[in-house]
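Apart from one protein chain that is not included, each protein chain of the complex appears where it belongs.
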Amino acid sequence: MAEIKCPMCGKPNPDDLDACQFCEARLKPVTDELSRSQPPIHVGDEPTKKDTAELEPVLPKWLREVRQQARESVEEQDEEQEQQEPVGAGDQHEDLLAGLQSDIEEDEIVPDWLSNLHGGEPSEIQDAIEISEDRLRAISGDAESSNSDMGTGDRLPGWASHPDAAQETREGGETLGDWLAREVGKEKAQEAGEKAPEESRAGFGLRGDAETDLSFQGESVDESAQFEGEIPSWLRVDENDATSEGGIGTKPLEEPAYREAPEDVQVGESAQDEPVDAMPDWLSSLGEETDGHQAGGDETVAGNGQAVKDDQGPPGAESELSFGASRPESSDEDEIPAWLAQMGEEEHQDEAVHSASEAGPEERIPRPAVQPEADEGWQDLSEVKPFALEQDVVPNEAADGSALLGEEDGAGPGEDVDALFSIEMPDWLSAVEQSAGPQASPEPEADSEVIRPAELPSWVQAMRPVEAFVSGEGAGGERSDTEQKGPLAGLSGVLPLVPGVGPSSKPKTYSIKLQASEDQLASAEQLEQLLEAESYPRPAIPRPGLPAQRWLRMTIFALLLIVVGFFLFAGTSVMYIPLSVTAGTAQALNIVREELLPDAAVLMVFDYQAAFAPELEASAAPLVDHMMLLKHPRLTLLASKPSATGLSERFMHNTQPGQSYVNLGYLPGDAAGALAFVENPRSAKPAIVDGQSQWETPALQGVTLVSDFAAIFLLTDEADTARIWIEQLHNRRGATRLVLISSSQAGPLLVPYMESGQIDGLVVGLEGGAPIEKVNSNRPGTVRRYWDAYGFGLIITITMIVAGSFWNLFSGWQANRKKTGEK
Amino acid sequence: MRVLSIVTAMVFGLFVLFGYFFPIENLQALRALLLHWAIILAAVAMFVGGINLLSVHLVKIRAQQKNSVYSGLLVFSLVTALLVGFIWPDPSGQALRFLMDAVIVPAESSLLALLAVTLIYASVRMLRRRVDLMTFVFLGTVLFTLLAAMPTPFGKLPFLSDLLGPFLMGPFASGGMRGILLGVALGALTTGVRVLLGVDRPYGEK
Partner (left out) sequence: MSIPTEVLYSALSTLVSFLVTIVILSYVIGDNPFFQVVLHIFIGVSVGYVLVVAWNQVIWPELLHPVVAGIALQDLRAVWLLLPLVGSLLLLMRAVPRVAILGQLPMAYLVGVGSAVIVGGAVLGTLLPQIDATIGAFDLRSARLHPFLTLFSSVLILVGVLGTLAYFHFGARQLEDGTIRRNALVGALTWIGRVYIAVSLGVIFAGLVLTALTAFISRVASFRELFDALDAIGKHF
């Protein structure tokens, strides 16, 4: 079986385990199956419905965690792991929101919480729309004209250069509709065109027919504010930020990068100004992170990574903090991954996208997909912190736009353009550029001139973060998420995971809460606490006293002990030992008394375990003693179980002290050993002691085959092992007599062999040994010693079974009667 | 390795099986050699089991897992038994006999003694859990068999020991036992043939 090394403790585990058997850490990514089952989405693909409503409930949790992790990351900036945690969270964040959105699209039901969000952030949603619109313009329609704008880092695209663009879109939902009808129509002209007017108001309608949104969309932001108390804190915070910053709230709606540069710059600042509580958790945490950055310098605005570097270390470390998994080491270009280095170059070149798309992702993970760049782009995107995205919107946009164009230029129109588009959606590229910018070497900017208008794919499809993230995850497997159980609980970035998918243990409950009416929302917090309490183990309260069953067992034990102990210690001889014997016992006795010749070679096979030693010693001792007294046979011992070697010695020591015998020892191999011995005993068991074969001793002289033994006594406690010997000896033992001395439990199953003539004698248990011992002048006396205790023990046993059975029968009947009466 | 394992099992297995039906002298000699190898390997396999047990408990001790003290005791007693056995290898000697008489036999037979309590308890509770014809047949058989085996101060119980007991143990039980034995043999035959044909590979292959 294959093994998996636990990422936590490093110990090997069977690959079928999900959690480490040593430390209970998760061995397989939760998303493993998901990423495999969901192939990457390529630009232009037909949208597929995806129900991500289950992800909703996770939001509050991870947001809190992100916040916490961000704090930790600020405190422990030199630890790479913790720097990655916010990245995973950021991914989760985007992913989750995308999931929410797609949920709305598919179900056409807008939960209250979503309406609230919508109402609270209409402008933000529209920001995203507007951004997209602008972007689309830049890419397609306006591509020719915006080529130069986007080509340089300083020059922002037209949409990005208007700080008020977001405000405009807030107010003018109609614009969006127009835009949709115009742009999306290229791919899904009819559908998008029809829905556009409505969706333009809804914001969310970008991707679906959120009819219900419309009603809420009509409400003002002020109206939405009245639900603030009912909205989860993270939504409220979002709203605040959105109002003040004009667009932060849209980040979760998967288009955070496409925002205006001034706003993005302000985001970082506002994160410090605003009280943490007033922000979404993830934002606030990021804000703290920003604080950390700013403490080191004032470069937060310009480059998140750089700022931190100023404070504590080389610039590379700073950029790591902000980009987590990307971890560009900007100090030394040689150490920078190719894709990152190129990104850095892009920062300084307006058309840096060209190099980024060419060399970056592809080099890292070559993929045979039609649009490998798109997948890689998403994968890298998944590693980017949300905060980084926001901070670098301006350069991002510039870079993204140019990247798109540059890619188109390099790879040609069509699918490659789509792939580029998907790459540039997140602004991690620009974020990297920001951090790596100072060290990045300039690149030729010639590509920017080759930019041609892109033929727009169904970018809406391509921008769906959830699916894209999933696909990217499957390809790269570099994602991380927070561990939920085991010693890793609370740690992020330990194992690859698609953000937002893993911690969905209570989706239904959250969903119910969030979709509930206003009244129910009021108690959401309490419900959440209740649910959380459910997941915590409660200390078991020990029951007072012992359960009835244990009392019953103890009573049985005590009764047996008293009865058996009394007769054993008293040494009475009350019970009569009858001389009537079973046919098997009679035949065994007859063999010993009549058939065996004096001084005959007799083999005793010990085939029982130590637990049965008392019974088998008591049962076999009289017959063996009788044989030894009458015939003085040459005894040879053989053990077919390892511990039976010692048991054979024990048997002889206890019952036949002073007798000479040959102990061949242990014969391994079960059936194979038995067959080998039966066919060629000397070869199977050479039994060499001190250089001398036991077969050369007087006891075994003349014995070369198993049939040379006059009799074989098999002492067994198991019908199965006895069966092996009976089967192998069948037709091979010639005239050799086979006598079985078995425990009471194996005896019944051996009776058919007795009837078929495959064995010549059968002594079963104390009952079989008792008459032989009596015949043998009560030698060695073990059965006699046990006999009274055995008899009275049986009496008390039968009594208990009968009484208990009747009692249980009666009580059961009474209980049934009571039930029937109740019915 | 996979193919080699299957081929090994099939070839040597079929070779040994043919030895049952074709008693050719040279074939039998080679078969005896193969069986002796199997005996040796079976003994070594026990060593592998022992090593595995030891390693598992050593890991527990090293990791200081819960109840690792017990693992320590187990390892200690195992090593002690090994030392005793290597120093005084004679099984009839007092050293190894002491291990058998003082620890192994008392421990195992005490566990079996506990089974007596459990079995009686199960019998008592049987009619509480299930009341149907087969339960009565089963419980009745148990009681009659025990009664037939029960010694009394005046010998065996007359009717039960002389008539009912032999009847139960005779044709009735014998018929059922024989049926069970045949069923077991058929099962063993089927399983063995599946192994010999490579359908089942219980030696590490899936």
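To keep things simple, chains are lettered A and B as they appear, and every chain counts its residues starting from 1.
In this text, contacts are C-beta pairs under 8 Å (C-beta built on N, C-alpha and C of every residue); 3 or more make two chains touch, one makes a residue touch a chain.
Everything numeric in this text was worked out from a predicted model, so none of it was measured.
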Which residue among A:A611, A:M627, A:M652 or A:V775 touches the omitted chain?
A:A611
Of A:A621, A:L675, A:V706 or A:L740, which residue touches the hidden chain?
A:L675
Which parts of subunit A face the unshown chain closely enough to count as touching?
3, 12, 546, 550, 553-554, 557, 560-561, 564-565, 568-569, 610-612, 614-615, 618, 642-643, 645-646, 665-666, 668-672, 674-675, 686-689, 717, 723-724, 726-731, 743-749, 752, 755-758, 764-767, 785-786, 789-790, 793-794, 797
Identify the residues of subunit B touching the omitted chain, counting contacts across the whole complex.
1-2, 4-6, 8-17, 19-20, 33-48, 50-55, 67, 70-71, 73-82, 84-86, 89, 91, 94, 96-117, 119-120, 123, 134, 137-142, 145-146, 149, 168-186, 188-189, 191-193, 195-196, 201-205
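Please note the rule applied: only the chains that are shown with their structure count from here on.
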Centre-of-Cα separation between subunit B and subunit A, whole angstrom
36
Interface residues, subunit A side, partner subunit B - complex:
1, 11, 22, 549, 552-553, 556-557, 560, 574-578, 580, 609-614, 642-643, 645-647, 649-650, 652-653, 663, 665-670, 672-673, 675-676, 679-680, 683-684, 720, 723, 744, 748-749, 751-753, 755, 765, 767, 770, 787, 790-791, 794-795, 797-798, 800-802, 804-805, 807-809, 811-812
With touch defined as at the start, can you tell me which subunit B residues reach subunit A in the complex?
16, 28, 31-33, 35-36, 38-40, 42-43, 46, 59, 63, 65, 91-92, 96-97, 99-101, 104-105, 107-109, 111-112, 116-118, 120-121, 123-128, 131, 139, 142-143, 146-147, 149-156, 161, 169, 173-174, 177-178, 180-181, 184, 206
